[in-house]
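I have placed the structure first, in the form of structure tokens, so that the comments after it can refer back to it.
Just one protein chain is left out here, and the rest sit where they should.
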Amino acid sequence: MVLIYKGPIDVDSLLSRWYGAEHNRNYGAMVTFVGTVREENGIEALSFDIYRPLLEKWFEEWKRKLEKEGALLAMAHSEGDVPVHTSSFACAIFSPKRRVALKMLEAFVEDFKANAPIWKYDVVEGKRIYAAERSTPMAGSGLLAKGK
Amino acid sequence: MVLIYKGPIDVDSLLSRWYGAEHNRNYGAMVTFVGTVREENGIEALSFDIYRPLLEKWFEEWKRKLEKEGALLAMAHSEGDVPVHTSSFACAIFSPKRRVALKMLEAFVEDFKANAPIWKYDVVEGKRIYAAERSTPMAGSGLLAKGK
Amino acid sequence: MVKVEFLGPIGKSPIEVDASTLAELAEILKKDAEVAKWLENSAVAVNDTLVESLEMKLNSGDRVSLLPPVCGG
Partner (left out) sequence: MVKVEFLGPIGKSPIEVDASTLAELAEILKKDAEVAKWLENSAVAVNDTLVESLEMKLNSGDRVSLLPPVCGG
């Protein structure tokens, strides 16, 4: 299950929780990725909408893919406003083999960017502005524009 | 500077320290790798020797390489005995760009395995046994076997 | 009747329409100026499963979701 935080992720306690739950289960490697909101273009925060049912399906598919390699996947994401210099996304992979963990972390994060049903907004002077230019159409987009 | 721990790394406090020091410096991505001792072949622990002067040089070269990409590198390693299910190696990369962080993490960890001047021993019934089969000759090895 | 929901930045309340295939639904949505501009780059889910064919039959009570371009993290 994806952990959803209202607002910023408490990174210390999250990483501690993940490491604590798994370090004695004989995984030789833990890799983590943490995404933090950068101060740029005068934004105060980023803000996120999540469509949970599809995020959960997408995540469970990745979890199964990693299980086939003997690896474990965990993920957290923020909903709502996440101020500059706080974190909105975290994931961890535990694996017996380091190469699996390193390869899969990159593949997972890139697919997350392209296909996780999450929408990003810049927050400027309290207003939410959809980050259209940084967003990617999901796989299979444009179906309803086809036809006659 | 590489942080050297006598025995296992306190992973929670280390990751918290790294994240705490850097999250407000406008890096968008933190990636970490943590290596934990697996229970296998009846070992009680792994044990490590480190040659610090060369480890430090090797690490500083990597640090400079990452600085050219705008990224920051941190690393910790254990010296002496590290019991099964505790951690002996940790590193973190902070970068404005996620791709740099992900690519460099893999490259750094692989070069670490091949060229960091650290020697590993299995600890079985209190005895240290050099892990010869899992060890890799450093780049340039064999120089003194050449000649007449 | 089929329920259509518009996720994220589309920012439109759900509507109920009468359509028996996705192709029929497409024709209806193309006539809504507010929605039409999103069709080109939105993915489509029926009852929370992403779909890839306009021929797909819709049944009364089905829920269709439009998912515009994403950017997590």
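Per-chain residue numbering starts at 1, and chain names A, B and C are given in the order in which the chains are listed.
What we mean here is this: contacts are C-beta pairs under 8 Å (C-beta built on N, C-alpha and C of every residue); 3 or more make two chains touch, one makes a residue touch a chain.
Please read these numbers as outputs of a predicted model, since none were measured by experiment.
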{"item": "Partners of the unshown chain among those that are drawn", "value": "B"}
{"item": "Which residue of B:6, B:68 or B:134 touches the chain not shown here", "value": "B:134"}
{"item": "Residue touching the undisplayed chain, where the options are B:27, B:48 or B:94", "value": "B:48"}
{"item": "Contacts of subunit B with the absent chain, listed as residue ranges", "value": "35, 48-49, 51, 53-54, 57, 77, 88-89, 109, 112-121, 130-132, 134-148"}
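Please note the rule applied: only the chains that are shown with their structure count from here on.
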{"item": "Distance between the centres, which are taken as Cα means, of subunit C and subunit B, whole angstrom", "value": "50"}
{"item": "Chain centre separation (subunit A, subunit C; CA means) in Å", "value": "25"}
{"item": "Set of subunit B residues in contact with two or more other chains", "value": "98"}
{"item": "Residues of subunit C engaged with two or more neighbouring chains", "value": "73"}
